[in-house]
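Excluded from the complex is one protein chain; the other protein chains are retained at their positions.
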Amino acid sequence: MKYAVKKFLMLLLTMVAVSFLAFAAFQVVAGDPATDLLGTEATPEKVAQLRHEMGLDRPFLVQYGSWLFGFVTGDLGESYSGGAVADLLAARVPVTLMLSLMSFALTVLFALPLGLRSVRYGGGVRSAVHTVVNQFLMALPPFFTGILLTWLFSIALQWFRHGDFPGFAVNVGGSLWYLLFPAAAIAIPRIAQTVRMLRSTLLAEMDKDYVRTAIARGNDRSGVLYRHVLKNSLVPVVTFLAQTMAEIVAGSIVVEQVFNLPGLGRLLLTSIGSRDYPTVQAIVVILAFWVVLANTIADLVNRCIDPRLGGARA
Amino acid sequence: MRRLKKAVRDHRNGCFLAGCVITGVLLALILLGAFWTPYDPTAMMAGPKLDGPSLAHLFGTDHFGRDIFSRVLKGAGVTALVAAGTVVIGGVCGTLIGALTGYFGGAVDELLMRFNDTITAFPSILLALVCVTIFGSGKYQVLLVLGIVFIPSFARIARTAFSSLRDANFVQSARLMGAKPARILFVHILPNTLHVLLPAVTIGFNNAVLAEASMSFLGLCGQPPEASLGALLSEAQGMLTTAPWYALCTGGMIVALIFGVGLIGEGLQSGRGERNA
Partner (left out) sequence: MKKRILAGLLAALLCAALSGCGGGSGESGASGAQNSAGSASPESTADSITVGIAQDLDESLDPHLTVSAGTREVMFNVFEGLVKPTPDGDLIDAVADHHEVSADGTVYTFTLREGVKFHNGAAVTADDVIWSIERCADTSEGKAPLVEAFSNIQSVKATDDKTVVITLNAPDSEFLASLTTAILPAGYDQQATAPIGTGPFKFSGRVAGESITLERFDDYWGKKPAIKDVTFKIFESGDAMVLALQSGAIDLCAHLTTTQAAQLGDGFRILNGTMNLVQALYLNNAVKPLDDVRVRQALCYAVDKQQVIDLATDGTGVALGSSIYPTFTKYFDDSLTNYYTQDLEKAKSLLTEAGYPNGFDLTITVPSNYQPHVDTAQVLVEQLKAVGVNAQIELVDWNTWVSRVYTDRDYQSTVVGVDASSMTARAMLERFTSTYGKNFINYNNADYDALFEKTQLGAAADDDAAQVDLYKQMEKNLTENAANVYLEDLGDLVAIRSDLTGYQFYPIYVMDLSGVKAG
C-alpha cells in the first residue's frame, strides 16, 4: 500500500513537471496571444486591455498555477479557434483511448502466446526464419501498414468503409470494428518487438541453473516453462509492455491521419497547423499522462508479481 | 551437413551478413542517387503520367510523369541523412552524458536520470511534434529536433553500461596506474561498452528513420518538390487505386531500410547474448 502511494505521488510529481514544461514551452513560443487575436486591429491600448482580461499580465508562476488548477478541475482553457478546449477534447479522447487500448490488447493477445511458442525451438531453421520474419514485421511502419490494410480491406474486400467512422455515440460495434484496422496497423510491429523481447528474456531464464536442474530431474519442459520461467521473466516483460504504450500512442498520432479518425492525434496536428497552442498544450499533457499512467500501473503490477521490488525501483 | 547446422544455429551472424548486404545495396543506391539518378527527380513528363513499373521507369511514374525511382532514391537520401544525423547527435551527446553520469554518479546522476526517465516515457514523435511547433518545420529542423529528442535514450543505455564497468578490475587498475578520467572513460571503458552501444545505434537509426518518415508523412519535413520517403508515401496514398506501385515502392523502401539495419542489429546482439549466458 505504501508502495502504491509512493508510486502515485511520483506520478503526480512527474505530471506536474511535464505540465510545467509544456506550459513553459508554449509560453515562450506562443508569442503574445493578445496581439495574435487582435490581428490587424491591434493597438497598444487594445492589446494591453486584452492582456489584462486574459490574465497575461500576471507573473508567470501565477499563470501556470491558475492554468494547472483549471486543468485539474476540467477547465482546459479556450481554444484560439473558439470554444472550450475541454469540449474539443471530450469527443476525441475516447477514440484515441480506445485505439491505443485495442492496439495494446492485440499486442498482448498475440505476443504472449507467440513468444512462448517461439521458445520451443531454441535453434534450427525455424528459429532462423522466426528471427527474419520478426525483424521484417518490426520494420513495418504503422502508416504504411495502414495504407496497405486500407487498400486490402476497404477497397478490395470492402470489409469496412474508409472514412466512415461512425462514432461511439452512434454505433459502438461499428466503431470498434473500424478501429480494429488501425489498431492492427499499430500493433503488428509492436507484437513482433514484444515476441522478440519475450523470447530473449525467456531463453536467458531457461539457461539458468534452476531451470536446467528442474528439467534434468525429469520435469516436463513446458510445465517448467509456464510454472517457473514465465513467472520469473514477467517483470521485465510487463515493464516492456508499459513502454510500448508510448510507441502505441506515437503510432496512433500518425495512423489516425491515415484512417481519418477523429482522435487526439488529428486534433493535435490541426492545432499545430493553426498554432492553437492552448489545445496543443492540453493534448500533450493528456497523452503524456496516459503514457506515465501506463508506466505507473506496470510498476504496481510488477510489485504484485515480485514483492521484492519495493525499494529497488521506486 | 554439420556445417550447415552450425551456420543455422549461428543464424544471428547470418542475420548480420544479410543485413549488411541489404543495407549495403541500399546505401550504394542512396549514394549513387546523391550524384546521379536515371532521370531528374523533379523533371516533369520524364515519362507518361501514372505509368506502371517498366524497364524505363523501374518504379513507374507519378501524376506529373516524374520518375518514381529517381524520386525514391533522392527521398531515401533525405531520410537516411536525417536519420544518420539524428543518431550522430543523439548518440554522441547521449553517450557523453551517460558516460559522465554513469561513471561519476552522485546527485547530478540521480537528477539527470529522473529527468531522463520522464522524457523517455514520451513517444519521441510527440516530443518532436511539439518541438517542430516551436522551431518550425523543415529537413534540418527535424534533424536537430530528433537528435535532441533521441539523446535521453542513448544516455540511459550508456549510463547503465558505464556504471556497470565503473568498478571493474581493469578500470580500477587503470585508475591505480594514474590514468586520467577522460582516458579511463574513452580508452578503457568505451571499447568495452560497444557491444551494447552498437546495437543501440542500429535501433536508434531505425527509430529515427521511422520518426522522420512519420513526420514527413504528416507534411512537417521539407518543401516540395523535394520529398523524403514519408512525404512520397503520403502523396502515394492519394493514388492508391490508380498507381498502387507508387505506395508499394516508397513504403517498400522504408521497410527495406529498417529491415536491413534491424538485421544488422540482431546480428550484433548475438555477441551480447553469448556473453550474458
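The first chain written gets the first letter, and so on, giving A and B; residue counts start at 1 in each chain.
The definition used in the following text is that a contact is a pair of C-beta atoms (placed from the backbone, for glycine too) under 8 Å apart; a residue touches a chain by one contact, two chains touch by 3 or more.
As the structure is a computational prediction, the values presented were derived from the model and not from experiment.
Contacts of the undisplayed chain with the visible chains, over the whole complex, involve A, B. The chain omitted from view is touched by exactly one of A:Tyr3, A:Phe168 or A:Phe289, namely A:Phe168.
Taking the complete complex into account, A:Pro262 is the one of A:Gly70, A:Pro236 or A:Pro262 that touches the chain left out. From the set B:Pro38, B:Pro53 or B:Gly219, the residue in touch with the chain omitted from the display is B:Gly219, counting the whole complex.
Residues 42-45, 50, 63-65, 219, 223-225, 237-242 are the ones on chain B that touch the missing chain. In the full complex, chain A touches the hidden chain at residues 37-41, 81-83, 87-88, 90-92, 94-95, 150, 154-155, 158-171, 173-175, 177-178, 257, 260-262, 266-267, 269-275.
Just so we're on the same page, only the chains that are shown with their structure count from here on.
Chain A and chain B have Cα centroids lying 22 Å from one another. Within the complex, the chain B residues that touch chain A are 5, 8-9, 11-12, 14-15, 18, 118, 121-126, 129-130, 132-134, 206, 210, 213-214, 217-218, 230, 233, 236-237, 240-241, 244, 247, 251, 254-256, 258-259, 262-263, 266, 273, 276-277. Those residues of chain A whose C-beta lies close enough to touch chain B in the complex are 14, 17-18, 22, 25, 28-29, 123-125, 127-128, 131-132, 135-136, 138-141, 143-144, 147-148, 150-151, 155, 200, 204, 207, 243, 246-247, 249-250, 253-254, 257-258, 268-269, 272, 275, 277, 280, 284, 287-288, 291-292, 295.
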